[in-house]
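Some chains omitted; the rest stay in position.
The chains carry the letters A, B and C, assigned in the order they are written, with residues numbered from 1 in each.
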């Protein structure tokens, strides 16, 4: 098996002629937790959407398991990974229906869906929320539903876009524990886009810094957070104190 | 207020559709400096509009209803101005063999007997009422699969009859203008009972004060004038080889 | 005013007299228009979703054509179908002319672009993020479309209501391809036109009132269903 879950080759993305991501070469090693870090508007979310095959790059390639993406295994690949969006977008149905969705499209049987959904809701501390309408939830509750939605699928690769920005400390702790647990236990590759330096430090094995559309530094999280080579990264890390 | 320079004439669609009315009115408007607005609708509706005072004149062909209309005081000055005739049309092979039969009543009996398809307008129009009168005279009650009612105007009814290879009773004018679109021949014609007079009636100004009585009389006078008669007599000759209507009082 | 009261009275009498002809007309209307809306949904909703959710060249043209179909005179549709189904026409041998089948075809053709155009607007009004979310959760193309349609359910329902209203009230096509034949193809709308032509305004109003009452009941049922499902 290829040691890299995902590799990108000169991945670029433009919107209306404006280059957002410029020749990104990323190597995401299997089974590790990767943090994508950078200032607001740098393109972290765009990058995750590209990796999750939700948008087409303007140029460049993405390789999964060492092989370039082929159009006809798109669905199969898609089902091996999941993205938790920065703004949770929930269906206008019940919490249960929302969490069950990914399992239903995979045609799992009802019994196992019920079981998994119940368990996931318990983990994110939304035990009695099954029948509530997703639309009326609080910000943090919505975010937890979105996380549960992804977790029940037990994907090979899990993309998390600022997954705890609307959560209180207790829930942050729960979610981070969960991320660590599934990474260690099921060897799930996790990619987190975050501006929360604490979180990146606590969770990530590897870190990639984006700046001005390019990767300016990338490597072992430990090293980058302690002695960054790039001045801009240093400045960014120092900014953490005002978080 | 309604403009006095307008005259509203409610009439049956068959007269309007033939194009005769258009020719007459164009000629009349030139002389009289009055605009005639034609509302084409079924006989029933035309009479209803007249009762409500929503037109000045009606031009229809349903003698029974016309008489009642005048008797009840809604209309005055009823004049029969022209006529044509009804004919029975049917598929060329004439399954009920009515061609050459003597009399319209035997013709209808033959159709009934054969249970040959017959399409009726079924819309209470002048034509439909005449058809019902004929069945009554024949002592027949048309019923069953073979007898169908369309509830539409003469033209569409002819088309349906043609598609269904059925007999139908129609006025000659409409038949001639639809001849090219259908595969029906005239199989029976020329019976006294098939005489089809058209009358013009003024709405009674004593009932509806706003009625444009003076202009209405002028229009009637025009229709029965030599010029009017000539137009009626000549209309359609060129196109169909025979006139569609005949002025009364020749 | 008396007319309207007379119409109401007549409507009640018609309904209560259990006049077979009246009920035949009512059920035929519902059967024909119901079937047509069903068929039109099967065509129109996927069409609308397809055009609404995908970007491809010619999308603008298709959208515009769909919108133009709102201005499709029913008489013209009727004529077209007549020309096809007539004995001289290419499909004449089917013998469909002047049958409920022909009316269903005409009404389906009328309703499909309407339901399509309104479904298009409906799916376009859904937050595009919903599509991405469904895909990310592993939905196939069809499942994604269904998810979007579920989000747009209120507007899709409205599309069906508009389509149904269009076909159950239209006269032009029904007259031409159905023939308004008593007992076979006479539906509520053509019956109303017929009675109006006869000058029997009260009877026409009565039938109109019955038609509206049926539509009201259907709509009330749909509204109620939708409410309890939310």
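Here, contacts are C-beta pairs under 8 Å (C-beta built on N, C-alpha and C of every residue); 3 or more make two chains touch, one makes a residue touch a chain.
This is a predicted model, so every value here is computed, not measured.
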Per-label copy numbers for the whole complex, where each distinct chain appears once: A x2, B x1, C x2
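The working rule: only the chains that are shown with their structure count from here on.
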Chain-level touch network, classified as line, ring, star, complete or other: line
Whole-Å separation of chain centres (CA-atom averages), subunit A against subunit C: 46
Separation of mean Cα positions, subunit C and subunit B [Å, integer]: 36
Two or more partner chains touched - positions in subunit B: none
Shared interface positions of subunit C, touching two or more other chains: none
Contact set on subunit B toward subunit C in their complex: 41-42, 44-49, 122-125, 148-152, 156, 160, 163-164
In the complex, subunit C residues that touch subunit B: 86-87, 97-98, 175-176, 179-184, 186, 190-191, 194, 196-201
Residues of subunit A that touch subunit C when the two form their complex: 49, 52-54, 75, 78-79, 82-83, 85, 87, 89-93, 101-102, 105-106, 133, 149-150, 153
